[in-house]
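Every protein chain but one is kept in place in this view of the complex.
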Amino acid sequence: MLVTLDNRDPRPLYLQIMDEIRRAIVVGKLKPEDPLPSVRDLASELVINPRTVSQAYQELEREEVVYVKRGQGTFVSPVNKKNSRERENLARSVAKRTLLEARRSGLSAEELIESIREVAAEEEKSSRERRRA
Amino acid sequence: MSDRRPPTIAQVIREQFKATGLSLRIYLMIAAGLLLVATFLAITDFINGRGGVEFAPELSMIPAFAGALLPIAVWHRDRPFGSRFLWTLPFDRTRHTLAKMLAGWMWLMIAGATFLVWLLILALITKGNIAGDEVVKLLPSTVIPDPVTLDPSLVRTMTWIPPKALWLVPFTSATATYLLVTAITLGFKHPFRWILGTVALVYLMAAIGHGLAADAFWPRLGRITNTLMEGRYGVDAVLSARTESLHTQVVLSNAERIGVWRALPKISDWLIATLLWTSIGITGLIAALYRNREQR
Partner (left out) sequence: MTTTNATALAVETTNLVKHYGDQVALDSVSFNVPEGSVYVLVGANGAGKSTTFKILLNLERPTSGDAKVFGLRTDANGPQARVQIGYVPEQQESPYPWMTSGRLLEYVAAYYPSWDAAYAAHLVKSLNIRTGKKSGTLSKGELRRLQLAMAMAHRPPLLLLDEPTEGLDIIARKQALSLLAEHLADSPTTVIIATHHVHEVDSLTDYVGVLKEGKLQAQMQRDELRKFVATQRPNDTRPLSLEDAIATLLSEETSR
């Protein structure tokens, strides 16, 4: 599943799609020059108005994350420094959502950052132990 | 999106003709079965020397009866009051109603013609009389046939040539009944209630009249009914050109029972009656269509 939507997410659907595409590019699921799913296919899979998918793709095109080859569809842009900014944007986007969740639970940013470090360290440790075994 | 247009009337009539035929399939099959039985009976009668089938198209009330029942089958699933499927289709309601009615009528005419051809063939096979010249017995107009026996000398004999126009009677009578019943079916939200209500009202009036010991009521009602049914331009004039009601049986003074005519049927009576009752049907239909029209 390249793109998954969250109905409870307050972000508009087209923004969710954009972020999901960006995420896929960053983690390597979509490589430069890879074709994006057609508007029709993605709309059918997500059960969403194709115009929303079109809107997302157009915005991504405007940000030069993707480009359109006439008659062939939409493709991931070739490697350039914009992709590294994408990583940054993605991280910020994830951070925003996590902070919101934390505040809802009454936690401060510092508590959250400390816990993230702890949990990341624990997970690294247990995965190393599994590899040894 | 204004390049999209509703279908043409020809297209609608064509589809309604096909669809109505499909919906009537089962009734047509039953009718065919009945005809087969009737054929069998007629032929066995002929073989046993009980005479042939007479081809008298004006006498059979069957097409008229079919015309009266047909609208019920045609409009059964597409009642005009409400949001039945037919009315969701992109065609003006009034024209649509007419198209569907026409489709049913076309099948009625086909059925009537088939029936007539069957009757003709049967008459030919059984060597019956095919509307040829007939020797008929006539009563003088002053005599009213009754249980009272009749003096044979009063009966005149003459040759009657049935006008070929009588062949049209099944078609015109069926059309008239079809129009009238269609008007009732389309005009009322609950046609059966109206029909039963009218019948109940008549009985109520009769009961009241009888209860009030108004002895003039019954005979008067009887006379009105008689004129309506058997008068010059009455219902029978439409259904059988009066050949049904003008023909009767009498007992002669020599105890012989014969069939006689009180008068010979006139084509002009039939024509006028048909026009009269068909006009009533058309008027009723126009009222029903107006009630169901699409635009304000």
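Labels for the chains are A and B, by order of writing; each one numbers its residues from 1.
FYI, a residue touches a chain if its C-beta (ideal position, glycine included) is under 8 Å from a C-beta of that chain, and two chains touch if they have at least 3 such contacts.
All of these numbers come straight from a predicted model, not from anything done at the bench.
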| Pick from B:89, B:121 or B:286: which residue touches the chain that isn't shown? | B:89
| remark: Full-complex touch with the removed chain, picking from A:12, A:32 or A:78, is A:12
| query | Touching the missing chain, which residues of chain A? | reply | 5, 7-13, 39-40, 43-52, 100, 103-104
| query | For chain B, which residues reach the chain that was dropped from this view? | reply | 1-2, 4-7, 11-12, 14-15, 19, 22-23, 25-26, 77-78, 82-93, 294-296
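The working rule: only the chains that are shown with their structure count from here on.
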| field | Centroid distance [mean C-alpha coordinates] between chain B and chain A, Å | value | 78
